[in-house]
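Written below as structure tokens is the structure these notes are about.
One chain of protein is taken out of this complex; the other chains stay put.
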Amino acid sequence: MSAVANTPTTGRKNYVTAIKEALFEEMERNPDMICQGEDIGILGGAFGATDGLLAKYGSDRVIDMPIAEACIVGSATGLALGGKTVMAEMQFIDFISCGFDQIVNMLATYHYRTAGEVNMPVVLRGPAGAYGGGALYHSQMNEAWFCNSPGLKVICPSTPYDAKGLLKGALRDGNPCLFFEIKELYRKREIEELLPEDDYTIPFGKAAIRHEGTDVTLVSYGQNVYHCIQAAAELEKLGVSAEVIDIRTLVPLDEDTIFTSIAKTNHLIVVNEAPMTCGFAGEIIARVAEKAFEYLDAPPIRITRLDTPVPWVKPLELFVLPSVEKIVQAALKSVKF
Amino acid sequence: MSAVANTPTTGRKNYVTAIKEALFEEMERNPDMICQGEDIGILGGAFGATDGLLAKYGSDRVIDMPIAEACIVGSATGLALGGKTVMAEMQFIDFISCGFDQIVNMLATYHYRTAGEVNMPVVLRGPAGAYGGGALYHSQMNEAWFCNSPGLKVICPSTPYDAKGLLKGALRDGNPCLFFEIKELYRKREIEELLPEDDYTIPFGKAAIRHEGTDVTLVSYGQNVYHCIQAAAELEKLGVSAEVIDIRTLVPLDEDTIFTSIAKTNHLIVVNEAPMTCGFAGEIIARVAEKAFEYLDAPPIRITRLDTPVPWVKPLELFVLPSVEKIVQAALKSVKF
Amino acid sequence: MSRESGTATAEATPIHAQVSNLRPRDLLSKEDCLEMFRQVYLARYFDVRLIKEKKRGRLKGTLYSSHNQEAILVGALFGLKPTDWISPIHRDMPAFFLKDLRGDWNRPDRIGMSIEEVCAQVWGRVDSPGRARDNWSHIGSRSKKIIHSTSMLAGTIPVAAGLMYADRLNGGDAVCITFNGEGSTAQGIFHEAINYAAVHKLPVVTVVENNQWAYGTPFELGCATPDVADRAKGFGIPGLIADGQDVFDVYDKVMMAVEHARSGKGPSIVECKTFRAYGHGDHDDDRANKYRPQEEIIAGRARDPIGVCRQTLLDLGYISAAEATTYHAEGKNASEATNEDFPPEVVDYLNAGIEFALQSPLPAAEEGAMWVFKENN
Partner (left out) sequence: MSRESGTATAEATPIHAQVSNLRPRDLLSKEDCLEMFRQVYLARYFDVRLIKEKKRGRLKGTLYSSHNQEAILVGALFGLKPTDWISPIHRDMPAFFLKDLRGDWNRPDRIGMSIEEVCAQVWGRVDSPGRARDNWSHIGSRSKKIIHSTSMLAGTIPVAAGLMYADRLNGGDAVCITFNGEGSTAQGIFHEAINYAAVHKLPVVTVVENNQWAYGTPFELGCATPDVADRAKGFGIPGLIADGQDVFDVYDKVMMAVEHARSGKGPSIVECKTFRAYGHGDHDDDRANKYRPQEEIIAGRARDPIGVCRQTLLDLGYISAAEATTYHAEGKNASEATNEDFPPEVVDYLNAGIEFALQSPLPAAEEGAMWVFKENN
């Protein structure tokens, strides 16, 4: 029972449609929910995630905001203080830097500062990630900034099913959530899937095992999950059995699933497309080193973006980003250690 | 031969005086240097770091800026594009969030975007750190945000000698530098020291060993270095010999000194007062796990701020921050592993 | 630096419904006026007393004095409905207890914060509305309709705007007053939020306390227009100027703006011309005597809001010449003024708050790690 006009209720759905369904269904469920962002109403969003929302719910609840990210976040905080649940879209997640103070200092801490009197059901979502030739300012994965800012949950789905379930979960969580959508997956045919007819949410802090294996654990999220799955296939040909874990939520993190896997494989590769230093890949390695040290038979390896911006032209872009090839090499190095 | 008016040229100097001397000497050396920030001129800075600068160098070169951090950073970028070297003060490092986009997207990437045509000799410096009852917005250590943003060097001195030498180095480096000063150390008597009469700079990427030891390595920077030194003294009484490393610069990081120490001690504790997740403590552990894994005989341990804001009232503040006691316990746990 | 400081130019801006020639103040009763006078004393006493408490060693932390700016707080808040919201900043500490303070100051149905709660906050005790998790003016409360600010100047204006958007959707008729210093109007978020409020005609009144100084920076280094109120023109909204020393002029201008807002016509800016009498905070008192010209300081302190208010009440015949000279706080600094210089009910009210605060315990250390997230179990 999808609430999305003109979207067939059966059939495989792509990632952005899953996002859209989550928004429509939650708007329907929760009359106190408001959506705001740049060009989300009349246009229906730069990627169409909010297409039809204005027509259905009106301009009171679907707000085309001025180009002012700090105000989008700050006013979302105010709406939440006024009892609303808010989805605020960043047209590209890269622009979130313009609203940074309002996120990390105002929104993230409101519950803390009021000793729990006020909840902040605000989901900041937006298209993220590289590999699409978007260059420095349309390619970022800047989730680590927010993981280092207490009071924010950080989510990054890699499948349509997860996108919908996690977004609905985020919109009911009552805490500020940073929701990183992978724009290169938005319309990717290969990952379309059937979505449940019934309402569902996905709990935070539960990783998904995308491929089972026994020799090495590949931990990732977002787009890089597919690089890991492909790497697992390559590795299989080379006689190495890789387990692929998609953590799905960074804060909170499902440490157990990772530790259990390493207890079995004794080898760890972490893959993400954010800059290496102080990125979430390092965080995972640090947690493993601290809490599951004995399980490791070889040094863990990070495959991340180099510590560079994302350059535009393809060969340069690919040079600085994780690739299947780099993952395979790392896994081989690890198991041969 | 100090250029600071009314500061004795001999005698032990405190941390903020060291900063001040660096600024006066560099302003003298480099007629193309400009200082700007809120209240740095007429007032001489909230902490007096620029006291006397306006009188000596005039309002063209010492600019009392409007309360607009993004503009302070953006105009610093413009000044650098116009051939100037800029020191821009954040009144408290906490307010840097208001200028965030201009730092990570404009300033940090200018050299990259112009393929090296334009250098960005801009030092953003400001008072940082907790333990002073400054509460959520006058206590932050938010260095990890910048470590995860390629194109920025990140520095955090713990002594007057380092503060002066590193600041002078930063002002000559030609790259954008984030310079975290520890305000609780500004006027701390115990750490005052004699500064060289002659001009000196301290190279980036060279850690300092603050206490030699053989059983466990404590890696830290900033204020926590002193907690580590005290912990080392406590541990000595308990028969544990701790080595204390002060990394001084985070980007670039002196991995060698850390690895060499662990090769000797085989135990690692990393201490910093930033939130744990995606903080620099985790980064150090990740580097060690990746590159010096074999040296470790026990899981490395992070002692960091809990993943919370810094609360105001003393017992709460201390509860969430690293302490000598926590470090000692961690070290004992590690060596007994 | 040649500037006119502390001068007030009351410009009549035609936003008040001109059905009659009455100014908002003309509708105030004699009791109201006397109450406002009492509140000006109360705000001053709060300031004076806290400094004394600190000198006595019973209080720690930086104090941001509202001395000489009390008329702004009292005048701006007096006409608000209990359902209205406010967002004070560092220099507005009395605003927390002045909101909704009328008649019986201890009446149980008050929505504003009690003096006990405010004192518990100042003293960092668990009975603070924020359980002393953040300091000084960084308290707020949904039930008491006070936005909980961060340190980041002007940062609550978008929150106020979003909140008023929600209130309108919820069928409310609330108005929100945000207080800001003139220096803070340089922040980008000031512009973003007021622009958004203007587009959506949200009932947000931005009171700018132009006390001529932003810490150590004079007005003209932060703003190129002669009046902060001019900033309003960039958003197409009314910009009013009030004499910040005159509680009734502030009341008039803010009430016009509030009425404008409440009737759906949108936000406005009310600039209140005043002068920061002492340092930025008490740590800055000595320096502020040096970095600011003496003549400027003397001129800026000359029109004490207590005296200005007293004169109006005298002119109105609401107090007698004898009554006008009962208390002598006017023109006195914190060292000079004593309890006898204030009405006894003012002293009693604050005494009760301080007593309460001193008996309130510190929060438990573990609370430092609590309420990072709302738990969902």
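When the chains are written out, they are named A, B and C in that same order, and each has its own residue count from 1.
The rule is short, and it goes like this: a contact is a pair of C-beta atoms (placed from the backbone, for glycine too) under 8 Å apart; a residue touches a chain by one contact, two chains touch by 3 or more.
Being a predicted model, the structure only gives us computed values, none of them experimental.
In the full complex, the chain left out of view touches A, B, C.
When the omitted chain is restored, the residue from C:169, C:199 or C:299 that touches it is C:199.
From the set C:132, C:163, C:223 or C:241, the residue in touch with the chain omitted from the display is C:223, counting the whole complex. Set against the missing chain, the residues B:113, B:187, B:264 or B:291 yield one that touches it, B:113.
Set against the missing chain, the residues B:48, B:132, B:174 or B:315 yield one that touches it, B:174. Although one chain is not shown, part of chain B still touches it, namely residues 34, 60-61, 65-66, 68, 70-71, 73-84, 101-102, 105-106, 109-120, 150-151, 153, 173-175.
Residue-level contact of chain A with the missing chain is found at 38-39, 41-44, 46, 64-68, 70-71, 92, 94-95, 97-98, 133-138, 306-309, 311-320.
Residues 186-192, 195-196, 198-199, 220-226, 230-237, 266 are the ones on chain C that touch the missing chain.
By definition in this document, only the chains that are shown with their structure count from here on.
Averaging Cα coordinates per chain and for the whole protein, the chain whose average falls nearest the overall one is B.
Using CA-based centroids throughout, the chain positioned farthest away from chain C is A.
Between the CA-based centres of chain B and chain C the separation comes to 37 Å, rounded to the whole angstrom. Centre-to-centre separation of chain A and chain C, using mean CA positions: 43 Å.
Separating the centre of chain A from that of chain B, both taken as means of CA atoms, is a distance of 31 Å.
Counting partner chains per residue, chain A shows two or more touched chains at residues 101, 105, 109, 112-113, 150-151.
In chain C, the positions touching at least two other chains are 133-134, 138, 150-152, 188-189, 367, 372.
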